[in-house]
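My questions will all concern the structure given below.
Omission of a single protein chain aside, the complex is shown with its protein chains in their original locations.
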Amino acid sequence: MTEFIILGIFSGASYALASMGIVLTYKTSGIFNFAYGGIALFLAYVFWTLRDKWHLNEWISLPLVLIVVAPLLGLLLEAIFRPLAAVAVEVQIVVALGILAFFITLVPIIFGATPTNLPTIFSHRHFRFDGITILFGGVAGESGLFTLLTAAGLAVFLFVLLQRTQFGTATRAVVDNRELAGLIAVNSNRVGQATWIISTVFAAISGILLSTQSGLDIREIPLLALYSLAPAVLGRLVSLPLAFGGSIALGVAQDVLQKFNTTGTVANIESSIPYFTLILLLMVYGSRLKEVRSSLRSLPDPGRYFEREKVRLPWGVGSAVAAGVLIPLMFSGPIQHDIAEAMAYSIVALTVVVLTGWTGQISIAQMSFAAIGAFSVAHMAGTVGSRFPLGILFGVLIAAPVGVIIGLPSLRLSGLFLALATLAFALIMDTFVYSFGAITGGQTGIGVSTVSLGPISLRGYTSQFYLCLAVLTVLAAGAWLLKRGPIGRRLSMVRDSPAAASTLGANLTLTKLAVFAVCGVVASIGGSLLAMTQQSVDPMNFAWNTSLQVLLLVVVGGRSFISGAVAAGALQLVQLLPGIPPVVHTYEPLTIAVTVILIAKGYQGLPQNAFDQARYCMAVLYRLPRPPRAARTAADRPAPDGPPVPVPAPEPVTAEVPALSTRVTHG
Amino acid sequence: MAESTTARLPVSVAAGGPLLQVSEVTVRFGGLTALDAVDLDVMPGQITGLIGPNGAGKTTLFNVITGLQTPTSGHVRLSGSDINRWPPQRRARAGMARTFQRLELFVGLSVRDNLLSAWESRIPGGVFGRRSRDGRELADHVLRRLGLQHLADRPAGELPTGLGRMVELGRALCTEPKLLLLDEPSSGLDHVETEAFREVLLDTTAGGPDSPAVLLVEHDMRLVMEVCDQITVLEFGKRIACGTPDQIRNDGKVIAAYLGEPAG
Partner (left out) sequence: MGALLQLERLSVSYGSMKALTEVDLVIPEGCVVALLGANGAGKTTTLRTISGLVKAERGRIIYDGHEITNWPPHLVSSAGVVHVPEGRGIFRSLSVAENLQMATYAGVDGKGATIIDEAVALFPALGPRLSQLAGTLSGGEQQMLALARALVTRPRLLMLDEISMGLAPLITAQLFDTIRASKQAGTSMLLVEQYVDAALELADYAYVLEKGRIVDMGEPADLRASAALTDAYLGAAR
């Protein structure tokens, strides 16, 4: 028992590093760093590449990562996020998610995707903890203790830095009241940069430490940041001590549960407990988790350039009919099949449009709903294809109540915290539900035999194509009609101003629950069709990162337009089609991630920021001369004699000022 | 709708009592007394102004009336019923409508849809399009009175502040309110826009038993003095004066509150 508790404390220590890093940047910049896990992953790979490929020993490569690479990355992130401080929270979330996707897709491209087992950093001769080594036998205990000591040391470092130094006072002042800090000459940008640097260095440390324990695995390291979400929320994203304590408690809970769950009675509960805790915390804190609502600039929508108000229903249905006629004529069966799969994907994307674009509720869980439909079909029609419609129906019947349950947090949460709740749901599906072999068929998934709709067999590619086209067209047309009616108006009220809606007497509870339920149902139908086209259902294809991918594709395609969902499907098609050069396959997700970041930043954020930086540097160089302090004290400066000279009008002074000021033009 | 509510009105209103009656409302935040036993009446068919220097408690009182703030003691009555514990939605359905100091438009909807959505919110089940023709007619009628017909299909988010304020007024009117609460409607408006708003306000609320009573919280004194029938003045959470614009303008206490006692 003690053994498990100690091991739990060790694993909690790595969550502590991550949650403190996340809390630190949220406190000072108001940005929730979803990308933390991706950053940790990237920096861990950089370190191991330097050490094992370039054969620099750790005394060189570790400082190189921690003192050069991580701080530079931190500065870059700060430059990306600073201009977003005043924009809508959805923009911040989407940019952070885009950066997460960027690193997760970048790492395998640069470094390869094979998990590697690693030696411990520093040879045993430097760090030998005999007692621990004897107790737990070797490496696990040793690096665990090392992690714990590092985490505790960094926590103390942070405490001293924040409470005992002038920089710390300035940081706390910026957290307390950013504007006022600026007014008394604190350069809050500098403070922001420092905290992003610290947070990124923390990410590097936690990534490297984790990789010594569980190997270098592109799946494992990002999970670290996801585990640490619950402790971060426990401290309401501002308390470092609570984040630290919560992480340790979580680690202990996990390892103790693992001890009692060796038989797997409650499938894999130890990996899903952080996410159950996260949802629980979000519900308990509920409305107390208020974020500052900044609605200055909302997320730009590229769809606007392609679809104007005037795209009408007949036009949309017409192009669907045209596609129905032309595609089977123009393309071979396998391509039709790929198009069918992309359209099933578009149906899932359609729910993202309705939820995120129309109702303003960011959901990172739509593929989890699709999984419900997919597994229902797999179980119903896996062996008896004629039960396919029954499978769809079964999925719908499950998805609707689950949708209502996922909608519940939206009654009390919005923006970031709702996004976190949906993410927690997706992760519970991944780690808990999918771990029941009876549901998912284990690692291999479940095969789906040839399905049929009553007497019509759906074996042929063309028939699958027509089915997907018909379902997509009907659902899209339905969504289009609803958007223009009272229901569409109700959704816009939820998105644009819940405050105004409630003072008009609108009850938004039903609206929110219904939209989550209906979107869950539609996503489930999309999932059923995916199961049909893929002919097998693999939980990997419905994991949280696929939901993230759908969200990003919809942002690129145009999140408030039905055409955006179709575009998302088309972008996915690129991944499916045969004959596309592999380089496109490799770089497409990366391009999507970068595009999302650029879209959210309105294309001009970075250059603008760089320009301002340069300008302010100039201003500092030309810093105004300040008279010495003595000159400005009462004793040395005579009070203006007699009645002060009245100011006649602005004009006389104007004449002399331009001559002076031309010297100091910084722009 | 109007008939059914009149039938249930208590005697006080039928006999010409106030539509909204704020009596002895006190709000304390910790040790700070934001409102101290404030009384305020809004009579049917009248425009009542609520003014006072910064920090006098106008916003707190407004929040008490709209239900965002629960008073420490005292009562708010609408048509005679005590609404202290009613949530904003219920107040809205009982005939209260408001505008916001910072625009709270449904920016993604067209101007007409903003108005329609208000009408639909008022009717339980309005979403399902029963009587949708009525709503459409009402929205078009209000648009015409506001002079916004030509903008009906424009997205509300694209309008300048002055027009946006009008759309908010129209949206409130589409709930067919008995009491209209306007929170600093002229803020952010220039002279011309304020003038236009004044015209529309007088036009949509003047005359007829159907037109709503108005409570106007406002700092543009010119507007207040021109449109209000009655004015209540707050300072330091207390009511220091109450009367017609002329009485208020010449009230020594009000002048002192705004311009300060001669110091020293």
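Think of it as A and B in the order they're written, each chain with its own count starting at 1.
Here, contacts are C-beta pairs under 8 Å (C-beta built on N, C-alpha and C of every residue); 3 or more make two chains touch, one makes a residue touch a chain.
On a predicted model such as this, the values are computed, not experimentally measured, just so you know.
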Residue among A:Leu180, A:Leu326 or A:Ile580 that touches the chain left out of view: A:Leu180
Per the touch definition above, residue among A:Arg172, A:Arg236 or A:Arg412 touching the missing chain: A:Arg172
For chain B, the residues touching the chain missing from this view: 32, 53-55, 159-161, 164, 184, 186-191, 194, 219-226, 236, 245, 249, 254-255, 258-264
Contacts of chain A with the absent chain, listed as residue ranges: 166, 169-170, 172-173, 175-177, 179-189, 296, 616, 619-620, 622-624, 626-627, 629, 632-634, 637-640, 643-647, 650, 653-654, 656-657, 660-661, 663-665
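Here is the rule we go by: only the chains that are shown with their structure count from here on.
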Contact set on chain A toward chain B in their complex: 485-487, 489-490, 492-493, 495-497, 499-507, 511, 560
Chain B residues touching chain A - in the complex, by the definition given at the top: 66, 87-89, 91-93, 96-98, 100, 104-109, 113, 116-118, 120-122, 126-129, 132, 171-172, 175
